[in-house]
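Removed from the display is one protein chain of the complex; every other protein chain stays in position.
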Amino acid sequence: MFNWVVLSIAFPLAGVLLNLALSRRLREPWPGVLATIMVAGAGIAAALTAGALAAEPEGSVITLGSWIAVGDLHVTWALRVDLLSTLMMLVVTLVGLLIHVYSIGYMRGDARFTRFFIYLNLFVAAMLLLVTADNLVVMFVGWESVGLCSYLLIGFWFDKTKGEGWRNSTAARKAFIVNRVGDLGLLLALFMIFWTFKTLAIEEVLEQAAHTLELGAPIATAMALLLLLGVSGKSAQLPLFLWLPDAMAGPTPASALIHAATMVTAGVYLIIRMQALFVLAPAAQMTAAAVGAVTALFGASAALAQTDIKRVLAFSTISQLGFMVTAAGIGSTSAGLFHLMTHACFKSLLFLAAGSVIHALKHHGRQADFDAQDMRFMGGLWRRMPWTFITYWAGALALIGLPPFSGFFSKDEILASAYEYHPAIFILLFAAAFLTALYVARQGLLIFAGRPRSKAAVAAAESERVMIWPLLILALFSAVGGALNLPGNGLLAHWWEESGLPVHEAGFNPTVAALAAAVALAGVGLAWALYGRGKADVSHADPLEKHLGRLFPGIQQGWGLDALSVKAVVYPFNRLGVALSRFDLNGIGGADRGLAHVVGLSAQRLSKIQTGYLNWNIAIMIVGIATVLLLVALWRTG
Amino acid sequence: MIWGLVAAFALLAVGLYGLLALRNLIKLTIALQLMMKGGLIAVVLAGDAVGQRGLGESLGVTLIIADTVAAVIGLALAVLVRRRLGSLDIEVVSKLRG
Amino acid sequence: MNAALPVGLLTLPLLSSPLAYFVGRFSGRRHGLAQFVALVVLLVAWAMFVAMAGQLAAGETPQFEYGMIAFRLDGLAMYMAALALGLSTLAVFFARQMFQARAGSEKYYAALLALTGAMIGLAGARDLFNLWVWFETMIAASYLLVVIFHDEALNLEAGFKYVVQSAMGSGLVVFGIALILLDTGTLNLDLIAQAAPHSAMAAIGSALCFIGFGVKVAIVPMHTWLPDVYTQSPSVSSAVLAGAVSKAGLVGLLRVTAALSAAIPWADLFMLFGAASILAGNLLAFRQRDVKRLLAYSSMGHLGYVMLGIGFGLHAGQTAGVYGGLFHALNHSVMKGLAFFSIGAALYLLSRPVGREHGLRLDDLAGMARRCPLLALALTLALFSLAGIPPLAGFMSKWQIFAAGLAANSPWVTALVVFAALNSVLSLGYYLPVVNALYREGASEGQTRLPLPRLMAIPLVVLSFLIVLLGLWPDAVRWLVAPASVLGG
Partner (left out) sequence: MESLVLLLVALICAIQAVRSAQLLIAALWLAGVSACIALFLYALGAHAIAVIELSVGAGLVTILMVFAITMVGEDSEPHQPVVPRWMAIALPAAVLILAAGLLLNAGISSSADAAPDESLSAVLWQLRGADVAAQLALIFAGVLGLLALLADDREEPGASSLWVEAESDEPSAQFRVAEKSEVDLEEVGSPQ
């Protein structure tokens, strides 16, 4: 019974509609509860799908109906159930469910409580559509829809005071526009695929690609590279990562769900899904690996110097996505997916824990110059928020990659694959792993260790239970998630082989694993040395700054890439816009010609006919009669 | 026979002329009636010409009824307009334009 | 074949129309009871419709004869019946609020039922003159829909224009029928189709029918009544007029087209007047600041697309174009119905008296999104769909029309497709300001905090859902539209 997959998408959609319909009836927290139940339903349906899949590992395609049938283009609403889509569904629904629960607490008292849950539900539905689509067009619909939800949620607080609202909506627009660039690549790839294979059904495309294209065919490389552009937009890889740090303007649960656990991994999913195409294009694979590895190092270094609690995690996400893109790019897909899954757990955990901290500070700190998200105002919270502290560190250790936490296993697989693929990639990722340990430990120490550095931190109290429970569950998964694919008898790798998906595994490499663990410990140790006693205050320079000197502000600004992009892209674009608008005024509006003018003028003329007099109305009708009769006469004679 | 039809069309044309040239709402209703009379002639003549006079007559009866209903509604509207707006001139019901 | 179902579907609304009237008239609680009767009747009619849809899908065509007049509920008739029933049912839901503390609601419901029955009769009749009688009945019933709130001068004006121009149109149809009878000696559509007349007599008859039915479809230049009537009628009536009555005119026209296919070059006529309607409708809509008037002109444009699609189909002799046209007509009913219902809800929220509905300017919509998100969403969906934004219903059907045109492989037809597509893009220029107004901040004066009544919300939700559904899954109505687009049937 693979039909459960339909239900899985239908549940959150129903949640959207119900919440829309009942928006006036339901009071807080019931819209949230409703939305949560719907996601739970989706999760159960996904689990049942997985159960069905266990019985029939090869999966199936469920066709719901035809959508577009014009000429050669036949697009059907078809959903694909296989290991990849089912695992993605499980991740999306599980993390989504926990974040829904958490949000009920986090969004308490927000003026747009219901709307938030509508967006979240819509997102879950769109994401599920994206990962189950059996047709690239349908997938594109999901791809665009998650982008839309992301846009809506980043700008969710567009009406905040003191210019903050403006900043939020700017961030939303930025995300939208940057993603657009990536989408353009994806769209071009779709056109090219249709043009080449005359179909957009994923299965057929991959099959035809495998049979008709030879290794290294330029067309395959072009397609893969265009897809990669789409990937780097959605998964925030270089050079299109720009939007993700700003996207943290959204509510923290949304950041956790969309900008850490699920939507941003859509790019990785796309590479894995289209693996057969990438295999044919070694150049594109190399590019993907290079982009991913550089992004991983870049993100990790930028995370090192952030003071905003969420920006650290944003750059960390960019970095981790770099790991996944590298893995998927070099063909070790199961490792990429494994890391995707563990990362979804521990990164959403970290975000939610950070949200818990922000929530606690926000409600107590009212003093001027205070920023609830600035880690320099925190410290000493371990005593005040014990549950948040414990769960945060569970996630942090997973991210750092210390055994036996889940991140250790998944990251090691990637490192081992990279080690086999190319030494340069390996070194980049290895350095990134070290920096990861450093910045995570720095963040953990800044938040929880030492003494409170602000009144708000002194007054902070543990968050309510509805927020803590999801943290605990996620912490559990983060801690033991590695069991899914232990070295030796990797369950995931086993399923992977069984399901017939392309696979290229490096296997466990004890040397690499030991090195990675050692390096992670070194990173934590260094962080302890620097921040162990909670010395970073607003009035003091960051301890790291003393050692890095002028490099520090540079990496703080994301190596200046953001500013560069403004200079290189935004300014010229604005200039062009101004020039165009001038042209528009002079060329169309000012002179008495141009389409707009013609339309306006003829509309004016035409509406004079509508005089309001019945006599004239009838005169016009009689003109019609005479015209038709005249036409008939002409046809009869001619 | 054919001239009867032409006469029917002539009645239609007179009715149309009335609809174009007249300004009084009741007179417009009268012009509409003239048009319909043409239709009546045409229908009965057609039935007659194809050898089914009964059919033509039957259509005519239906037509008369339908015309009368339209006329009644038109007259009622005209009366209401006069009562509300104080005039039957088309000017008073020519405010909707553009 | 069992004739009970088609007879029932045809007569039930007609017979229960007086029932609704008298029940409403002589019961103490006037408003509720007549509405309830109307609703029950329509639901029973729906049940019969569904049962017959099953027969239709099985390839059987429900039919019966009454004297010399045959009725056949073929694809096109079922299509029309679906539109008539759909719009009336939603209107019955919606009309309640309109009549708060006003007398006369029972007449409205009765007229709505009579209108529905007349439209089904029109669609099912296989006799040309009988078709006209139903057409006339439909018009007579629709008078009431327009003038129900005639305590306003402008409503009277629109009503008078409507009566005169409708009567003129149906008069022309009578002339046309007389000539066709004269030429073929029969009124039976099947026999006429067999005779396939192509004489001058049949040509004039067809031309007059084209004009006469064209008045109801509001083809340029027979459209002049439409903006006034759509603007001045209560929004519920506008929804029914735009959604069902205009399509009934189209069905009448298609019956003549199918029977007298050889008489005149229908395809050229459809394409020519369709293109003219698109252009005129778009241009006229551009200048409007009154939302209902804007929608009225946009209706003209959309019926133009429908005509164009049917013209493409007739031109190439394939059903794809007709399918596209009828699919667009169906979508137009959904979209315009939703748009007018939303406007009606907005006017209700603004506490505008029904007779004064014309005053809905763009600015009045400001702040509506905040007050009633459902309404704003519904209207936005309707407008986006009208503008042909994917993946909503309006886009899918326009796409099918254009695709059918391109498949014809004729330079003129291709030029028309380009022309229509250009117009479609242009149309965003007047829909977008409405959407902008909806989401603009600030409330115009006179906005009380009335909530949107649940009965009013039902049509909005249903139609919004349909718009999205038909956009995502246009084949959901293939069972209904495909049999209808076989015009010969």
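Per-chain numbering from 1; labels A, B and C assigned in written order.
By our rule, a residue touches a chain if its C-beta (ideal position, glycine included) is under 8 Å from a C-beta of that chain, and two chains touch if they have at least 3 such contacts.
Please read these numbers as outputs of a predicted model, since none were measured by experiment.
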item	value
Neighbouring shown chains of the undisplayed chain, as defined at the top	A, B, C
Among C:Val147, C:Leu295 or C:Met368, the residue in touch with the chain that has been omitted	C:Val147
Identified contact with the non-displayed chain, of C:Asp127, C:Asp364 or C:Asp475	C:Asp127
Residues belonging to chain A that touch the chain removed from view	612-613, 615-616, 619, 622-623, 625-626, 629-630, 632-633, 636
Sites on chain C contacted by the missing partner chain, in the whole complex	11, 14, 17-18, 21, 66-69, 71, 100-104, 107-108, 110-111, 114-115, 117-118, 121, 125, 127, 129-130, 133-134, 136-137, 140-141, 143-144, 147-154, 182-186, 199-201, 203-204, 287-290, 293, 348, 351-356, 358-359, 361, 446-448
Those residues of chain B which, in the complete complex, touch the missing chain	1-7, 9-18, 20-24, 26-27, 29-31, 33-34, 37, 40-41, 44-45, 48-62, 64-73, 75-80, 82-91, 95-98
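The rule is short, and it goes like this: only the chains that are shown with their structure count from here on.
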item	value
Overall pattern in which the protein chains touch one another (line/ring/star/complete/other)	complete
Most distant chain from chain B by Cα centroid	A
Pair sharing more residue contacts (C-beta pairs) when A-B is set against B-C	B-C
Approximate Å spacing (C-alpha centroids) for the pair chain A, chain C	44
Separation of mean Cα positions, chain B and chain A [Å, integer]	69
Shared interface positions of chain C, touching two or more other chains	160-161, 164, 168, 227-228, 287
Residues of chain A touching at least two other chains	607, 610, 612, 614, 618
Contact set on chain A toward chain C in their complex	17, 20-21, 23-24, 64-68, 70-71, 77, 115, 141, 599-600, 602-604, 606-607, 609-610, 612, 614, 616-618, 620-621, 623-625, 627-629, 631-632, 635-636
Sites on chain A touched by chain B in the complex	607, 610-615, 618-619, 622
In the complex, chain C residues that touch chain B	129, 133, 136, 140, 143, 147, 150, 153-154, 156-161, 163-164, 166-168, 170-171, 174-175, 177-179, 181-182, 185-187, 227-228, 231-232, 287-288, 293, 358
